[in-house]
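One protein chain is absent from this view; the other protein chains keep their places.
Per-chain residue numbering starts at 1, and chain names A, B and C are given in the order in which the chains are listed.
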C-alpha cells in the first residue's frame, strides 16, 4: 500500500516535467515541417522544383526520427523516475534546449545540399548538424549521470542495468554522430546525411533491452516490467 | 476490481503517447493558419487581395478537417488500447510524421490554385496533397494491422468489429484520396479540392459504428460502450 | 459512490478533448507573437520603427485577451461536461478552427493600420477581424445549443442558469463584435480596434455569475460550486 502511495506521489511530482517536455518535443517535431516550403518556381515548373528540394525531405525524416527516438527514450526514463532534483531538471532542460534547436541545422543542411551537395558549405552544414545531434546525446549522458549519483530519484525496482545501458547508448550516439560529421566533412556530405537518416531507425529497432514479446504487456504478474521492456 | 486496476495501469502506460500525439495534432492544426497570410496588395486593394486567396481558405478548411477527424479516430483508438509495443509506437510515429507534414502540401496547393487553378502546377500540387493524405490513411492501416497481430494490446472487451472496421475505413480513405488525386490530375484540380474538403466531413458524419443516441452516454449500464460509440 | 464513479468516468471521457483544445489555445495564443516582428529600419532608426508598429502590439493584446477569455470559458464548460457526443465534438472543433485562424485577421489589421489607420484597407481589415471574432461567438452558441438538446452530457448538478446564461453571453459577444466591425467600417477603424481590445477585458471582469469571494474556494460544503463560480 505504502509502495503504491509513493508511486503515485512520485508520478505527480514528475507530471509537469513530462508535460512540458512532451510539449517541447511535439512542437520541435512539428516545426520541422516549416522547412518544407512551397518552392519558388516558374509556371509549369512546380514538379521539378519539388523534386529539387529532396534534401529538405531527407532532413525532415532524419530530424523527425531523431526527436521521436529521443521522446521514446524520455518516456522510458520517466516511467522509472519518481522524483526530480535540480540537477535532473538542469539535464532535462539542456536536452530540451538542444532538441528545440534541431530545426536550425536541419534547415541549414537542407539548404546547403540543395545548392551543391559536395561543396564546402555542405561540409560546414553537416558538421553543424552532427555537432548539435552529438550534444543532444551528451545531455543524456548528464541525465544518466545525475540518476547514477542520486539513485533515490529512481523507483527502487528499476533494472540494475538501466542506468549503465542508458549511459552506454548515449556515449555511443554521441560518438556515432561525431563520426558521421567527420565522414561528411572529410569524405562526402551525403554520407553524413545517410547516417543521420539511418541512425534513428537503428536506435529505434535496437532500443529494447529485453526481448520483444516474452510476455504480453499488462497481463502477467510482471506486467509492469514487461510493458516497460516492450515500450520501445 | 482487478479489471479496474488493469484499466488504470494501461491508461497510464499510454498516457504519454496520447499527450505527445495530442501535442503534434494540436500544433499541426494550428500551424495551418500560418498559410493564411496577409496578402501583398496596393493601397485600397486589400479586399480583392483577400478574396483572391480563397484557395488558402479552402485548404485550411480541408486540412483542419482532416487532422480533426484523424484526432477523433486516434482518440477512439486509445480509449481501447491498454498498452503499446514498439510496433504500435512505430505506426503512431509514422502517423504523426505524415500529419505534421500536411501543412506543406496544403500551402503548395493553395499557391498553385491561386496562380492558375487549371494548369499543370495545380495538377502536381493536388497529386502531392492526395499522396500525403493517402499515406496518412496507410499509417492507420499499419496501426490496425499491429493491433490485429497483438490483440493483447487492446482492452479485452473491445467490440469484435473494431479492428476490422478500422482497417476497412483506412483502406477506403487511402483509396478515396488516391481517386481524388487522379481526378485532379486528369480532369480538373478543383474537383480534387472539392473532394479533399468534403471527405473529412463525410468521415466525421459517418464515423459512428453504433447509431447515435440509442442510449444517453454515461448513464446506462453499458455507459462505457455507448459513450465510445457516440464519441465520434 | 456511484455518483463519484460516474464523475471520474466522465472526466476521463473528456480529458483528451480538453488536452487537444488546450494545445490549440496555447499555440494559437503563442503564434500571435510571430506578428511582433523585428521591423525593417535604417541604421539608428530602430526606436521609431518599433513605435510605428503600435497596431501590432494592440492586435497582440486584443487577440491574446480574446483567446484567453475563450479558454477560461472553455475551462468552465468542461468542468460541467461529463461526456461528449458527435455534435459537441463538432461545435468544439469549429471553435478551435476559428480560434486557430485568429492570428490571420490580427496580422491583416496590424498591417493595414500601420499603413494608414483611416483608409479603405483598414476598414476591410477590421471587418475581417470582426467577422471571425463574431463567428467564434457563434461556435459557442452551437456549443450551448448542443448541451441544451442533450442535457445528459452535463453533470446533473449544474446550475439551471448555466446554459441559458452561456447562450446569452455568446449572442451578446457576436453582436458586440458585429457592432464593433460596423463602427470600424462606417465611422473609424481605430474605434473598432478600441472595442476589440476592451471587449475581452470586459468579458473577463463580468464573467462571474456568482459574486466573487462569498465563500473561500475549496473549503466550504459547497466548495465545488464556489470554486466554479470564482474560476472566472
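Everything below uses one rule, namely that contacts are C-beta pairs under 8 Å (C-beta built on N, C-alpha and C of every residue); 3 or more make two chains touch, one makes a residue touch a chain.
None of the values given here were measured: they were computed from a predicted structure.
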TODO: Using the definition of touch stated at the top, determine which of A:33, A:46, A:96 or A:176 touches the missing chain.
DONE: A:96
Task: Interface residues of subunit A (partner: the chain not displayed) - done: 6, 9-10, 12-13, 16-17, 19-20, 22-24, 26-28, 31, 34, 82-86, 89-90, 93, 96-97, 100-104, 107-108, 111-112, 115-116, 119-121, 124-125, 128, 150, 152-153
Task: Missing-partner contacts on subunit C, residue numbers - done: 11, 18-19, 22-23, 25-27, 29-34, 36-38, 41, 43-47, 50, 60-61, 64, 68, 71-72, 75, 78, 204, 207-208, 212-213, 216-219, 223-224, 227, 230-232
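To be clear about the criterion, only the chains that are shown with their structure count from here on.
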Task: Approximate Å spacing (C-alpha centroids) for the pair subunit B, subunit C - done: 25
Open item on the list: Suppose each chain is reduced to the average of its Cα coordinates; what separation in Å results between subunit A and subunit C?
Closed with: 36
- [ ] Could you list the positions in subunit C whose residues touch two or more of the other chains?
- [x] 27
